[in-house]
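With one protein chain held back, the other chains of the complex are shown just where they sit.
Chain IDs A, B and C follow the sequence of writing; residue 1 opens each chain.
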Amino acid sequence: MSIVLGGNQYGKAETHVVRINKSEAAGAHEIRDFTVSIALGGDFSRSHLAGDNSNIVPTDTQKNTVFAFAQDTPIGEAEEFGLRLARHFVGEFAAVHRARVHIQEQSWSRIIVEGRPHPHAFLRKGPEIKLATVTCAGDSAWIISGVSDLVVLKSAGSEFHGYAIDRYTTLPETDDRILATVVLGRWRHRGTVPNWHESYDAVRAILLETFATQHSLSLQQTLYAMGEAVLQRRPEIVEIRLTMPNKHHFEVDLRPFGLENRNEVFYAADRPYGQIEGAVLREDSPDPGPAWG
Amino acid sequence: MSIVLGGNQYGKAETHVVRINKSEAAGAHEIRDFTVSIALGGDFSRSHLAGDNSNIVPTDTQKNTVFAFAQDTPIGEAEEFGLRLARHFVGEFAAVHRARVHIQEQSWSRIIVEGRPHPHAFLRKGPEIKLATVTCAGDSAWIISGVSDLVVLKSAGSEFHGYAIDRYTTLPETDDRILATVVLGRWRHRGTVPNWHESYDAVRAILLETFATQHSLSLQQTLYAMGEAVLQRRPEIVEIRLTMPNKHHFEVDLRPFGLENRNEVFYAADRPYGQIEGAVLREDSPDPGPAWG
Amino acid sequence: MSIVLGGNQYGKAETHVVRINKSEAAGAHEIRDFTVSIALGGDFSRSHLAGDNSNIVPTDTQKNTVFAFAQDTPIGEAEEFGLRLARHFVGEFAAVHRARVHIQEQSWSRIIVEGRPHPHAFLRKGPEIKLATVTCAGDSAWIISGVSDLVVLKSAGSEFHGYAIDRYTTLPETDDRILATVVLGRWRHRGTVPNWHESYDAVRAILLETFATQHSLSLQQTLYAMGEAVLQRRPEIVEIRLTMPNKHHFEVDLRPFGLENRNEVFYAADRPYGQIEGAVLREDSPDPGPAWG
Partner (left out) sequence: MSIVLGGNQYGKAETHVVRINKSEAAGAHEIRDFTVSIALGGDFSRSHLAGDNSNIVPTDTQKNTVFAFAQDTPIGEAEEFGLRLARHFVGEFAAVHRARVHIQEQSWSRIIVEGRPHPHAFLRKGPEIKLATVTCAGDSAWIISGVSDLVVLKSAGSEFHGYAIDRYTTLPETDDRILATVVLGRWRHRGTVPNWHESYDAVRAILLETFATQHSLSLQQTLYAMGEAVLQRRPEIVEIRLTMPNKHHFEVDLRPFGLENRNEVFYAADRPYGQIEGAVLREDSPDPGPAWG
């Protein structure tokens, strides 16, 4: 009975590069803030089995490559930067059959001074983070964009009832609860997109608007509605996957203190929390291949 | 040789209360999101020495009190809510000589739907957090407001040179570096303030503007300038304390790759980091008493 | 072109239950500390598409079930507890086709008093965490055990050279470096195991011993050797997957200070870090089915 090496990959994780573009004629600086994680797949069995590293691109070299490519002007959107990096690794090294580059982008706004945006001083926006994951294998590329840490809450328009009952059920049904979640959304494109930034802003706005306006009978329903709205309005996207924890806000019982809580005072709990995950896709969406990792 | 009890305090930490105000005629909800930490000082030695808890207000009761007081309409600003709570504990319990209430407030903005703010759907702003610390003892009260997690960066207008040199010095002098920090600022008021929110917004704007526009020869100089500007323009404030880590952004040496880095590609380091702390105050500022804890 | 619901699941995450067993004749208490996350798969499309929750077992009920089942005496090992829970959900609810229960177990040791273990006072061991993931579908069950946060370092017996070189390579080859990592290991069993605890302790010891004694030419080689050793010595295990970040320790250049660093003073970096992942398995291992999630 033989023991063998199974699936494996490696790479440099969380190289944090900040790129300032000072080349604009007007003198205003531009900033990009990328945390880049690389994972390479390929023919690395000799390193695993015999310590022969001839096929291994050191993770230190991967980090250097991130910094060198960040010098490109313009550095471009996260999807474009990731694509250049991923193509480099599969193109440069025969042993590398697949490269995945995952980028977390932190956004910055300009500090406002006397009513006008300052040319080189910035304030971090957040907690929201923009995501891009590019996978290259041979001549093919798959691109996923996304957002994480988008924290939302609605104080009306959310119900939860009619669920399955068993002997462990104690939850009362409700037609008025707080619905709060931290959206992690990732969406797959049909190919490349002319303007990644415009697409991202549009998807983000659709997610927020649908969360706000859809009358919710369950977080599952809200999740699906958010994904469906994105696909209905953005033809460049073929699939979206959403993870939305149910951040419980429990109405506090104030009756022991002689007070009536008219659904206005809530305890915001940390753990445990519900975790809802789902994909929404076009029936004719192309095979995702290795896009999702 | 006798062993004695020294300084001591206790309380409930991090009660996370969310208050929705649904009472507005227009139907728009308002949200307040407070994480409240209480610390009581007083005559608790019998509990420490003998397990006699007759002077102990259970931390569970403190939590209940936070929720009960959150029912007040309006709940008010963090400073006002903290003041009501702190006064309650020193007024209600003879053994409680001092009450300190520290509040971290998370801000929410309204989700924009078709160009208009939604009446009951919210997006968390951040990472910035608003702070308020109220201390009551007898009839006196001290109020400190503040901000944390205000992340800023400037890509020009920062130099660092002329520093002390010894045999462990390797840092090159520079007349062009990135200056990045995470501002923690806390400021003490002369008394109560008619409009806490207006005051907070103004201080925050002054801190940001001064960071942006002051030409920096050291982070120490920037810190002082930020504090000085607040005191010059806000008469209600008598002292401000700032903690500003130097979040190093190191220019990457791209010469090994045949590239010239024109001060545009940076490695954003995590640790170690510089830590700069300082107070700026009016010479005639009243004694802070127990305000700073 | 139609939009459809894709893969989806939901459940209660991170229910933290502590079970004290006071039933032993000898009077010594036993403690189990489980953080339980549940994910159910099945026929939930009506909730997603129409807000019809009749097939939804509320996550609140799932939490209640965890607490109720924790009353069982004995509660058993994490694998056994997870198996009872997972079987319950697929057995009780026709709409639930698959249940996955993931448990993080925190271990406690007894506090030593006058040389002897105390019967009911405990000290948390750590940072190491024991993992168990049980997946049930129909009558089938798959069980994965694991460990996370196992932090190890060797100060000799690690080299790295002979790797691929390109124009972005600056890393010097070395025949003496610190090798440090945080082992995340998860292993799949052929079926159930008579004594889960004994098996866990044995696997953990093999991982540690192999890390210590194998002369390392790359972290990839070390990873494979660790996995291979587990499979060689534990017939109940058919596959092991390891994730091992390369926690870089850089030798500090002390020559500017007139000192020679004889490979003894290191800067322990946080980010970026190498990330090495790989599976080792028996060629005849059964299909994993949904075991890995």
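As a convention for this text, contacts are C-beta pairs under 8 Å (C-beta built on N, C-alpha and C of every residue); 3 or more make two chains touch, one makes a residue touch a chain.
Note that the coordinates shown come from a computational prediction; the quantities given were computed from them, not determined experimentally.
For the chain not shown, which residue from B:Asn8, B:Ser140 or B:Thr192 touches it across the whole complex?
Final answer for the missing-chain contact: B:Asn8.
For the chain left off this view, which of B:Phe81, B:Phe122, B:Trp142 or B:Phe160 is in contact with it?
Only one of B:Phe81, B:Phe122, B:Trp142 or B:Phe160 touches the chain omitted from view, namely B:Phe160.
Could you list which residues of chain B touch the chain missing from the display?
Considering the whole complex, chain B reaches the absent chain at 1-16, 37, 39, 44, 47-61, 63-65, 68, 92-93, 95, 160-164, 166, 168-171, 216-218, 220-221, 223-224, 228, 231-232, 239, 241, 245-246, 271-284.
Would you write out the residues of chain C that touch the absent chain, in ascending order?
These residues touch the chain not displayed: 15-22, 29, 31, 33, 64, 67-68, 70-71, 108, 111-114, 118-124, 126-127, 150-157, 178, 205, 208-209, 211-213, 249, 252, 254, 256-257, 259, 261-270.
May I ask you to list the residues on chain A that touch the chain which is not drawn?
Against the left-out chain, chain A lists 167-168, 170, 256-258, 270-271.
Assume only the chains that are shown with their structure count from here on.
Select the chain at the greatest separation from chain C, using centres from the mean of Cα atoms.
Centre of mass proxy via C-alpha means gives B as farthest from chain C.
Just the chain pair, please, that has the highest number of C-beta contacts.
The largest set of C-beta contacts joins the chains A-C.
On a C-alpha centroid basis, what's the spacing between chain A and chain C, in Å?
Computed value for the inter-centroid distance: 24 Å.
Centroid of chain B to centroid of chain C, CA atoms only: how many Å?
That pair's centroid distance is 38 Å.
Residues of chain A touching 2+ other chains?
Touching at least two other chains: 15-16, 64, 68.
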